[in-house]
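Only one protein chain is missing from this complex, and each of the others stays in its spot.
Letters are used for the chains, namely A, B, C, D, E, F, G, H, I, J and K, taken in the order the chains are written, and counting of residues starts over at 1 for each.
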Amino acid sequence: MKVLVLNGPNLHLLGQREPSIYGYETLADIETLVERVADDLGVTIECRQSNHEGELVEWIGDARADCDGIVINPAAYTHTSVAIRDAVAASGLPVVELHISNVSARESFRRTSFIAPVCLGMLSGFGVRGYEWAVRALVEHLRRTSKGKTV
Amino acid sequence: MKVLVLNGPNLHLLGQREPSIYGYETLADIETLVERVADDLGVTIECRQSNHEGELVEWIGDARADCDGIVINPAAYTHTSVAIRDAVAASGLPVVELHISNVSARESFRRTSFIAPVCLGMLSGFGVRGYEWAVRALVEHLRRTSKGKTV
Amino acid sequence: MKVLVLNGPNLHLLGQREPSIYGYETLADIETLVERVADDLGVTIECRQSNHEGELVEWIGDARADCDGIVINPAAYTHTSVAIRDAVAASGLPVVELHISNVSARESFRRTSFIAPVCLGMLSGFGVRGYEWAVRALVEHLRRTSKGKTV
Amino acid sequence: MKVLVLNGPNLHLLGQREPSIYGYETLADIETLVERVADDLGVTIECRQSNHEGELVEWIGDARADCDGIVINPAAYTHTSVAIRDAVAASGLPVVELHISNVSARESFRRTSFIAPVCLGMLSGFGVRGYEWAVRALVEHLRRTSKGKTV
Amino acid sequence: MKVLVLNGPNLHLLGQREPSIYGYETLADIETLVERVADDLGVTIECRQSNHEGELVEWIGDARADCDGIVINPAAYTHTSVAIRDAVAASGLPVVELHISNVSARESFRRTSFIAPVCLGMLSGFGVRGYEWAVRALVEHLRRTSKGKTV
Amino acid sequence: MKVLVLNGPNLHLLGQREPSIYGYETLADIETLVERVADDLGVTIECRQSNHEGELVEWIGDARADCDGIVINPAAYTHTSVAIRDAVAASGLPVVELHISNVSARESFRRTSFIAPVCLGMLSGFGVRGYEWAVRALVEHLRRTSKGKTV
Amino acid sequence: MKVLVLNGPNLHLLGQREPSIYGYETLADIETLVERVADDLGVTIECRQSNHEGELVEWIGDARADCDGIVINPAAYTHTSVAIRDAVAASGLPVVELHISNVSARESFRRTSFIAPVCLGMLSGFGVRGYEWAVRALVEHLRRTSKGKTV
Amino acid sequence: MKVLVLNGPNLHLLGQREPSIYGYETLADIETLVERVADDLGVTIECRQSNHEGELVEWIGDARADCDGIVINPAAYTHTSVAIRDAVAASGLPVVELHISNVSARESFRRTSFIAPVCLGMLSGFGVRGYEWAVRALVEHLRRTSKGKTV
Amino acid sequence: MKVLVLNGPNLHLLGQREPSIYGYETLADIETLVERVADDLGVTIECRQSNHEGELVEWIGDARADCDGIVINPAAYTHTSVAIRDAVAASGLPVVELHISNVSARESFRRTSFIAPVCLGMLSGFGVRGYEWAVRALVEHLRRTSKGKTV
Amino acid sequence: MKVLVLNGPNLHLLGQREPSIYGYETLADIETLVERVADDLGVTIECRQSNHEGELVEWIGDARADCDGIVINPAAYTHTSVAIRDAVAASGLPVVELHISNVSARESFRRTSFIAPVCLGMLSGFGVRGYEWAVRALVEHLRRTSKGKTV
Amino acid sequence: MKVLVLNGPNLHLLGQREPSIYGYETLADIETLVERVADDLGVTIECRQSNHEGELVEWIGDARADCDGIVINPAAYTHTSVAIRDAVAASGLPVVELHISNVSARESFRRTSFIAPVCLGMLSGFGVRGYEWAVRALVEHLRRTSKGKTV
Partner (left out) sequence: MKVLVLNGPNLHLLGQREPSIYGYETLADIETLVERVADDLGVTIECRQSNHEGELVEWIGDARADCDGIVINPAAYTHTSVAIRDAVAASGLPVVELHISNVSARESFRRTSFIAPVCLGMLSGFGVRGYEWAVRALVEHLRRTSKGKTV
């Protein structure tokens, strides 16, 4: 089982960028965290970051071939990208949307997500630890749906 | 450490109510799941359900005295209750908002939450398993903020 | 066959409350009217009134067990209660929404109903006599759908 | 006592047109039903259908001379015709607006009625049987207001 | 010089229809008034009324052939008819829009005119006497623009 | 009988200001025109122009004492001044609102008038000749209402 | 003369809840203040607090029997409760709406009151001392209207 | 195979009406063009124009009996007619909406079509030549769907 | 301690202007009332009225030098004046906004205040007696904040 | 004569992506179809696809040098890209916008096109065959405008 | 060459008024700065400030006679004054709009300018130094347009 973890624009700056909102952990810290979780769950993880909407669209499209699900933090593209929404819908994969900060508590334009309606679920506000819950929730969903397992 | 798990209106019908949206698990199944997670984490859990906005307001107000955090599925009150929002803000506790279904993918009035902006974070779409992630994320937050622990 | 007739907030004041809008009949007059109609149709009626959104939610949820349909005048909650909407949808019963006054001719906020979209049908503006038509229409629907009867 | 029953655009296709929404009964079935109800009530009925907004306006204007009330299913013109609204207001007659389907549960533009605010009342969602309740409610209203009769 | 005076839906009822809003004069009174004004100005007048949007569209289209200008009271179609707007624009004639009542002081939907933006000018609120001012203003405009006359 | 003719901001520039919209006549030309009409009608006219909202408010308030009606071109204040609206309503006098250009055909913010709803009537688009029709319509109204005269 | 003082949801937490917004006084302090004012004015006061919309609706309905007026701080229900609005309108009593904080200076959803339009008046922003002014203004109104007293 | 080509209000004026927007071709030119295309495709064409919404509704309803598809230029009714929308949906035929001018580039109210959502497809901006593409696209669709043919 | 009492446009007409809304008291009555209250409280009062937005802006700006607080009834400027809002914010003084009528119960544009968000508090609907409560509330606030006095 | 055919984001997935909406043809099938049409018309075609907004902007800018017109399916960028709109306007070339599905019948955000207002025309809903009509319509337009040819 | 520098309401308080937003420089400092720049450029400057919308309207109207351009900081009137917009348009002069603070970063009502669309350009956020850039940009524009000079 393989999970793709995608990070959108400006997340390469994590740790340096407005730490009062996003915290002091870096993208490398997230990758370390996510890999530890993946080991714990016995799954493979691939982490990528891009500032390009088109590149994210392509990675999501390619994921059909070799991934079982996606965790995506679309960052600013959450609120403006129909292209990523269409890529998610086209992929046919379960996708979890994740935000480090509580986007509901910020500018009103951050309350609209083009992407969430075509995802399995979303979570926001748990800081970089949100990646752990997103990966766990996705893997748990993949295992349950592949085995018919209930609670 | 004690966590209050609150369920709002119509959730007493879970398992019977529109299973294509909410699944077949019941409120009792959720309590079992949540207690198992609590044992695993070494914390105390108290689960309550009410169809009354005022009762939820009171329980949140009372939680200040003996709880460390709250997981709440405000259900329909998510979209209409300023009173629960004010109760959450007044409590001064970290609160996690949770939805069983992916509310972003349903009627447009379900995309607005009065409560999320005063919460720590929110998650939706993971079915009843969302309660596990909500409790884990809340407890992890409580432990980190009480100990200054990082990722 | 049993029909639950529910009345929402402030309807206990009927007859005293703004008679130029709501008329001089009381809630007791409605119950007398409704029972006479029920006798005529050979069905059982149960009438209840509550000012509490949560109590209405509970009665609708309970109706699944022993009622065949519901006539509801949600009064002010028509325009604000997602919880009653969810309860109606969860009940799986045919529900008729009814208003004594012609709500289309009053304040603009009274033109929106959260509840009507999940009902069988609605009627407004016929005064307390509307209860007769609501009960008759509901019973006629129940009999037709249970017997495959056409016009 | 004479009641005019008006049907608006596309209702001549009833029975053939999208039966999952409008059912299998035809306009002729409605006329049969309505005449049976009229016989039962001892009143005269005249049924007309037009696809022309202007023709409906004229029939409503003419009704002042020889009718006591109108039952109208304005169909699509409900949502777009100020002219029919003005005709209803100008007629000075009690008018009941009726819809076969539950218009609240369809496209959002069907939730606005230019006509309901100048009517006595409205009902929707009861299929073609709604014509029975509309005629009964109108006649009952006409008799009560002409005789000062209460419930 | 010939002026076409067009009256839209429900204006055939003038004098009978809501006299508190529209006054007691009839359409015949307006025609008498307008003809007296035409005699005074030495122009020809043709008065027509229709409840049919399509008929008004056709009369406006035909007016290109034998009229110099149009005075129109589009009544309810003011607020809903793009077809009449397009007919006015297509006619290439100067058109004066007129309302008997002060439409600004009534329901908010009466504040929008599809037709006024393609007219020479408009006037409202002067009762049936408005037809005098509309005809005078139109004829004065036609004479000035054909003769280059100033104030 | 005395009529006050008020002109609002920037109208002192008439004739110089954007003649493609407002024409080449000056404020003095309007006064000459209006006085000729007044002579013709046998009434007294007083013309004033101000760029100050407060001054217009005061003149309207003062008019109660010695005027029978007001013709006002509120210019830009049409769309922004609740104060002039309140002054008109407070005056208790019949007021005619007038615009030189066809305001419906310009920027969308010019389609809203705070003042028209409390006026007797309004006219727009007839150039400076509109002042003639406004004065004539007002005087005709004053004479009819003081004498009970009909068409 | 008896005045009912009603406090809505979360006001039982006053003094503990966000003191930077609501101050340090408690509900008991308000009752003490209000009783002192009542003594000074020679009237009877009854103070009640509820977190339940339905309970507030009932208390307002009951007040018809034995109170002369109501001072209400509807708190969060100000912005969401048509039921309390209807109860106030149904009561036929003069009601004063009061807010401790200046609601105009907070979130935009706090700028809309369903209740103020059916009240005698409202005041906000004076802290708990606002209760004094609300009671004094209400009693002064009751005395003036019962005695025809002027300023 | 028979195709009905419908033209809506003001299109009888084509060629005379605002040629800078609509071009110099007339309705007769369109019919000649369309018949040439029909000959080329081996299908039968019937061309009709009406300024009456109700007549268009009737023709669309009648087309069920003897046509295989419809090309319609609803002109002004595009933006205002729910009745034509309902007629198209009721017909069960594939319908192509067509506009001579590029409606997206004109007034904002021309950007909304009530009819397009129930059509097979739409095209705009190609002048009268658009009729050729509309007929060709419709016939090609009819042939493919009747034969299961792919690209 | 000195309090400036400012009255905005049209308030010089008080007593004559629409007494059903504003009552029969005049501006002079208000000044008498306010001075009596000032005597009672031992403070100095200065009353001014202007119809000029700019003059009100200047008086508020000047008040910084010799006043301790302001009571303002901005009348129509409440809903349109950013300039007065900015003057109030610039003054740094506690300001109480006051309305004689219950503005919430009138036209919808009167429900928006540019000024209230930068005031200490506001009150409306108590007639001219509202000036007494406004002055008392302001003085009480000034005394408490200068002495640290609690309830 | 050379035509550039541009396809936007996710169209590389055509045939695999949600075939119930987009059909089973692939991008290669479109290229084959388009080339066959080009051969038939005697023009040169160049087909390109990109998921990158910036790349599409560049290709449109470059087309000025060696293309006579563009057919573009901007896909998701239709609804979000001012940059592509500006590129189209800057190119000075006739551009045809095309959608495979009927975008009017899908989510409401798909009803807005930033690009259509600066295009020659648009078509939607004809499946991949729409590319044929788009190319034919564009070439026909180019030939007519270069030769002054009429219908 | 002469430039008029106009300052709107509350700017006479500069330096005292909310220095965290507007800085500590006074209006006199601005005049000194602007005169130094004017000397440097060899042009004449006239500086005026008014709190009166009408006075600003008059000064702009008068500027036609003896000024070549205007720099205006309309302050609060930016967002509410159609009269100043009309004055600017009527003047026919190039006008530069200037704001000391970054108005885009403040309350949402400050994001709308009635005046900018009829100006040459605007700048905001550079503190009082913005006056230097505004004057330089205006003079540079005047010289280039009078001499046909390019970059």
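Please note the rule applied: a residue touches a chain if its C-beta (ideal position, glycine included) is under 8 Å from a C-beta of that chain, and two chains touch if they have at least 3 such contacts.
These numbers were taken from a predicted model, which means no experiment stands behind them.
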### Task
Among A:Pro9, A:Gly23 or A:Gly121, single out the residue that touches the unshown chain.
A:Pro9
#### Entry: Absent-chain contact - pick from A:His79, A:Arg111 or A:Arg143
A:His79
### Task
Using the touch rule from the top, list residues of chain A that touch the missing partner.
8-10, 12-13, 16-18, 50-55, 75-77, 79-80, 109-110
## Note on the structure
Residue list for chain K contacting the dropped chain reads 24-25, 29-30, 32-33, 102, 104-105, 111-113, 116-130, 133, 136-137, 140-141, 144, 150-151
### Task
Just the residue numbers, please: which parts of chain J touch the chain that's not shown?
52-55, 57-58, 61, 64, 80-83, 85-87, 89-90, 114
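FYI, only the chains that are shown with their structure count from here on.
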### Query
Where does the E-F interface recur among D-H, F-K or G-I, taking recurrence as more than half of the contact pairs being identical by residue number?
G-I
## Note on the structure
In whole angstrom, the CA-centroid distance of chain A from chain J equals 32
### Message
Give the residues of chain B touching no fewer than two other chains, as numbers and ranges.
### Response
52-55, 80
